[in-house]
Structures are given as structure tokens and as C-alpha cells.
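Quick notes on the structure that follows.
As you look at this complex, bear in mind that one protein chain is not there, while each of the others sits in place.
Right, chain A next:
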């Protein structure tokens, strides 16, 4: 059981941003995709989530083909994307944003339980549940984006640069939550530029450069790797 990507090629117009990459996110694990700006990390996530049609390659979720499906169909298969720009509903309240996160579901009891789970994970969201999303701080918006993703009860959660624009203390807090989410049974594919924070929580990692995977390994060995240290950890 895993999210598996094989020979994925994707890009915009004529530009091939992702040039045939393969990797896997096993059930219940955190896998991180590291790499500099423009390496193709976001493009990879957008292709998996159905926001971008890949040019070539196969994406399977526990054996089901995902490639070629639209974004709404991918959510129904059990995968949620938390995009880099968060893409919240700005003039709706925190509670309404979370409710829309559960749009694909009909099980009222399950939705209520997941809402409690999100509020336990991020108590700040509970305090602000009547506030409009646009009035939240950057960190709170990130929490809301993750919470909204969790409301679809995904088996796999894709996170695009959750640390972007956040203060170090807040980054640490959010990354701690990722291990709690994994403990709840949701696997995470974490795209990050902040390699040290990502490798701290991840089980396995891949390094993407100019659309190609350059390195892979378990998180501890990557964190110890000279090349990774030099380029990303300093």
C-alpha cells in the first residue's frame, strides 16, 4: 500500500519541468521531496493532485490509477493537497473553510470526529473558528490549509512548502504536528526547501534538482550526507 509515482514527466507549455521521476510514499510514512527553487517540486505535487495533466508517467494510489483524473476525483480517491499558496476561501470563516474541506463526504459522524481532531491538533483554529480566513496570520492560515486538507479524511496528504514565510518557532510547531498526523494513519509527502526541518520528521527523502531525482535515502542518512549538507543544510 503506497502512493507510487513512476516515470512522471510534467511541465507547462513546452517547458519540461519534471523529467521522468519515480518515487514512493509508503502507507503511514512521511516522505520528503527536497530541492531548490524551480527543481519541479510543486509541479510534481500539482500533477499528482490532478491540477496539472502530466505528459507521461503513472501515478497509483494503493493500486488505483490517479494520473489523468481531475483534482476533484483525486480527492475522492483519498489524497489531499495543501498547496503552497494555501488557496483558502478568504471571506469564509475558519469553520466554513473546514466544512468545505469535507465536501466529498456524507458521514456526519465521521466529519464531526475529524473536526474535533483538527481542533485538537490546532487549538488556535478552534479559538478563531468564526473569523474570516483572510484575517488570520500566516501561520494560522497554514494551519487552516492543513486542517482543511485533513477534513477530507485523506490516506495521503501532500504538503507544499508548509514552512514558507513562517517564523522558525512556528515551523517547529507545525512540523511537530506532522508526526501527529502520521500517527493518526495519514501518510505525508512533504515538499520543502527547509531541508533540516523536513529531514527531522521524515522517514525517507528524495532530492530533486532540475526535474531529476539526484539522491535518495532514509532521512537520517540524507541528513548525514555530505552533498546534502553542503547544498541544503549549511
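Rule of thumb we're sticking to: a residue touches a chain if its C-beta (ideal position, glycine included) is under 8 Å from a C-beta of that chain, and two chains touch if they have at least 3 such contacts; residues count from 1.
In this text, contacts and distances are computed from a predicted model.
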Per UniProt, the name of the complex member that is left out, chosen from "Branched-chain amino acid ABC transporter permease", "Homeodomain-like domain-containing protein", "ATP synthase subunit a" or "Thioredoxin domain-containing protein": "Branched-chain amino acid ABC transporter permease"
Which of A:40, A:54 or A:83 contacts the chain that the document leaves out: A:83
Residue of A:6, A:92 or A:164 touching the missing chain in the full complex: A:92
Touch with the omitted chain, as defined above, among A:22, A:60 or A:104: A:104
Omitted-chain contact residue, chosen from A:75, A:94, A:146 or A:159: A:75
Residue numbers in chain A that touch the chain omitted from display: 49-51, 70-72, 75-76, 80-81, 83, 85, 87-92, 99-101, 103-104, 148-149, 151-152
